[in-house]
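Missing here is one protein chain; the remaining ones are kept as they sit in the complex.
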Amino acid sequence: MLNLINKLAGRSPWIYRINAGSCNGCDVEMATAALIPRYDVERLGCKYCGSPRHADVVLISGPLTLRVRDKVLRVYDEIPHPKVTVAVGVCPVSGGCFRDGYSVGANIDHYIPLDVIVPGCPPRPQAIIEGVLKAVGVWRARLEEGLCSHS
Amino acid sequence: MTTANTTNTYTLPVGPLHVALEEPMYFDIQVEGETVRGVQLTAGHVHRGMEALAMQRNYLQNVTLTERVCSLCSNSHPATYCMAVEALSGLTIPERAKYLRVIADEVKRIASHLFNVGIMAHLTGFDSLFMHAMEVREIMQDAKEGVYGNRMNLGQCVIGGCRRDIDEETAAFLRGQLEQLKPQLDELYGVFERDPLIRKRTRGIGLLPLAEAKRLAVVGPVARASGVAYDVRRKAPYAAYPELDFEVQSDTKGDVHSRALLRLREAVESVKLIEQCLRKMPSGPVCTEGMPAVPRGESVARSEAPRGEVFYYLRSDGTDTPQRLKWRVPTYMNWEALQVMLANCQVADIALIVNSIDPCISCTER
Amino acid sequence: MSSILEAAFATVVFPGGLFALALGLFLKGMDRKVLARLQRRVGPPIYQPVIDIAKLLTKETLIPTTANELAFRLAPVLGLTGMLVAAALMPVAGVWNGVTGLSDLLVLLYLLPIPAMGLMLAGGASSSPYGSLGYSREMAVMFAYEMPLIASFLAVAVRTGGAAGPMLSLSGIMAYQIHHGALLLDPVMLPAVAALIVFIPGTMGSGLFDIAEAESEILEGPLLEYSGPLLAVFQLMSAVKLVVVLELVVALLCPNPIPGGVPANLVWHVGKCLLLLLVSVTCFRAATGRLRVDQGFAFFLKFTSPLALVSLCLAITLR
Amino acid sequence: MNEKLKDIQSDAENAIAQALGGEFISWTADSYGNEYGWLRLRAPEDMAKLAPVLVGLDARLMTITAYRIDKFARIEGREIAYHFDLDGLALTATIALTETPPQIPSITRWFANADWHEREFSELYGITISDHPNPRRLFLDNELDAGVLDRLVPLSTLMNGASTNTLWEKVFAGKQMPDWAKEKDR
Partner (left out) sequence: MLPFLKIMFRNLLRGPSTEPFPLGPARTHKNFRGCAKFEPEKCILCGICRHVCAPGAIQLRPSEDGSGMEYVLWHNSCVFCGMCAHYCPTGALTMTDNWHLVHLGAEKFSNCIDEFVPYDECPECGAKIQPRPQAIIDKIGYRHPNRFLLCPKCKRESIARHAAKVHNKTEQAHP
């Protein structure tokens, strides 16, 4: 029974996106990938949620500016376990163009573990979908671990 | 009465991470029932200190850096920056490059306007229309990917001209995309103009009268929808615009609906502009040879981005990094106008009104 | 003894309980699939709602520190229970005639607002400003659609009254229609039919009336703070509510069975619900956006209520 | 350039010369023929004289730029450039700030949109604005001190060490980075 639920769960990744100070590019592409018919992630069971509490997969973009940092971390904490983080674009990983700015903190990895990285500036929607699928793989593995430890 | 007030009004935080906002922005909205009584704004979530970064990067790196100010108007920034550098170092770009720059600008404008209008439909809960508008926008996204190689950041402008030439094959591809786009754009305009729900939700809200528009010096479609017919492409023409024929759109109603329609009309004009460019473009080089030396001095350049006037000020001390690079984006000017537009509106309309200035926060906060 | 068993069966298996849950999830799935098609998308598989529920069960439940925990946990359970009871009372033409004495419009009128109350409780308990905004919106919308609903109920009752059994009982209404033809085709009832059809998206919060859970305005309102299993319960509640509302409108407007015994009638019943769903929820949602609260309120007050009242007056005068 | 702009140009020249007494504007043109006016003011107080004149000319404030006279702060001193638009002409008025601490009068009473610009250079360059109606932080987090752009060099060197090098060391996994690479690494 648990196994079945575990198998099914991977087919319903709900997505929440966090903008940690990005330049819009990745955000617009995430919205495009998530909402428009041409890419239709709903056929993969994805749903875009308005509340972090409903989410399974978190898409993060942007270099994590100082001012948004605490808010991002707070929202991240509101996401129930198990959750998977996907870095969209290169900014969350290395800061991209904005590295070395006085208002840009260190890379997000310091605060939030990045499970999957989708490089690009911005990555095309297909790449984001690819990233979400990879994240589902990570999530499945995590669920299995979780369920094993429960039983 | 005061006690009644304190119980009735409460603060509704919008943001900084809110689905209705494409970007982090924080409002504290004083709400009484469903009516907005006051708006307090906290900015700076996307402040990446880009002006300081620009002073650390050399002139060539700054082309890429300015492109990342914002991805929705990502062509206007490097183009205007390059204009500033060219003005300072006395470069004249090749004729063909002027046309290529116009094409890149207008392609971005169409995509940006369609995105904004689509988001407006999304905010009224009209998701089917949103998806339809975004599908129409995909035609332009494909064009960008096919011509320039990326869906958002074109990477077309460099100091001294353009990087990628449009050859016969690409021009044919671009023409094909435009042919596809035109009927769809007209149809979309009809829907946004006549749909009863869109009209009910967007007409008469977010009003910005002409006098206020002038006082707050708003720019771009927001100003033009309120009756200030200012378009940099006409008032201080650059690139190939003096040789091209287009109409500056304007309106006098100054509400959310008229701004959306104005954007769609501008998109139609942009299609015409691209077609003219493809027709008139002279042959020749697309970029000047070599890397320019930037002398000591200062220069100003501006252009009309999708959201309005983009302004660049460059000051050079003769080294290979700018002494000061300052830019001002349209949203920076339009943001304060929200105070006027949001006064006494409904909670349900906040997102619509904010979206109607096509806010670009990453531009504004840099 | 047998009546108790029967009642237990009705609550747990059919037409309430499992049947209602299954039908609800199926209808939700169909709704999403057809909506996707209307938007040129492939859409999720029809069983996607089931997967979503299964997924939510694996998630952690977070309870906001500022929330009233008991009310927070109770709200979804209350809503689901209310709806399951209501579902058990719904007659299925040709299969099941409802519980005598309980399958009654008056009872339903009390049961129907329970999900909304659950949401209000949730919104109140979660103590987030969006939650309370959603709460007040839910309340406003509820008041708005309750009025035409009552008027339509009365119109139906007056029209069918006295044919068999008590005036407000669903079995009586069904019996009348089996004798005199479906109310759907009755010209006197046309305005009330329209009002009832508009009531469905109104109470389900779709299309024009997606006001209380407006995602892009108030972030799904009362559901904002819910996660994991509790959210799953809310989803089940909404699925069963969909079934109850559709079955109710079917029972009021076109409960006529077809020949062919229980299986055929079951299919016929599901078919009717599905058709009604597609017309009143899916297509409606695909073709419209959301009204503002005041506009939604005005809509019910200005259009739907008069429609229902016209039918009521006609029904009374033609009696 | 058309006749209308020529008129505006001469009107502006006359009005400004009258108000400031002999200040003159120099004009440059870009390769598209757009004219840019450059004006140097003698003292911060002159801005208060210039602003009403510009209001009379129907000018629009485009932006305000503050900068250090020397980017690396080897020479003390800041300047502020006000950029106005006269229906297609761009006019830049520059003022050197000589006082310490640097101070400038607000022009929000003539140009409502100066609000944000003034707050911005105030927080980025630590310039005090007298009688500003709304002197709150604009973009900078309270964690950062005012005047970050003012202390550009030490701060960015600090940050360089903090992020770029650590990251690159991980990319060059385990290998020691040569000294010259560290230095040249921007």
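We call the chains A, B, C and D, going by the order they appear; numbering starts again at 1 in every chain.
In this section, contacts are C-beta pairs under 8 Å (C-beta built on N, C-alpha and C of every residue); 3 or more make two chains touch, one makes a residue touch a chain.
Keep in mind that what you see is a predicted model, and the values were worked out from it rather than measured.
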Touching the hidden chain in the complete assembly: which of B:Val46, B:Ala104, B:Leu129 or B:Leu314 does that?
B:Leu129
Can you work out which residue in B:Gly90, B:Gly190, B:Pro282 or B:Gly318 touches the chain that's missing from view?
B:Gly190
Can you list where subunit A touches the absent chain?
37-40, 43-44, 85, 87, 90, 93-97, 99, 109, 113-121, 123-124, 126-127, 129-131, 133-134, 138
Tell me, which residues in subunit C touch the chain that this view leaves out?
36-43, 283, 286-288
Counting contacts across the full complex, list the positions on subunit B that touch the omitted chain.
57-58, 60-65, 67-68, 126, 128-129, 132, 135, 142, 145-150, 153, 155, 158, 163-164, 170, 187, 190-191, 194-196
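One rule holds for everything that comes next: only the chains that are shown with their structure count from here on.
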Higher-contact pair (C-beta pairs counted), A-B versus B-C
A-B
Approximate Å spacing (C-alpha centroids) for the pair subunit A, subunit B
27
Based only on mean CA positions, could you tell me how far subunit B sits from subunit D in angstrom?
23
Check each residue of subunit D and list the ones that touch at least two other chains.
139-141, 148, 156, 186
What are the residues of subunit C that contact at least two other chains?
39-41, 215-216, 219
In their shared complex, at which residues does subunit C touch subunit A?
32, 36, 39-45, 48, 50-52, 54-55, 57-62, 215-216, 219-220, 223-228, 231
Tell me, which parts of subunit A touch subunit B in their complex?
18-29, 31-32, 35-38, 48, 50, 52, 62-63, 65, 67-68, 71-72, 75, 96-98, 100-104, 121-122, 124-125
With touch defined as at the start, can you tell me which subunit B residues reach subunit C in the complex?
10-13, 18-20, 31, 33-34, 121-129, 131-132, 135, 197-198, 200-201, 346-351
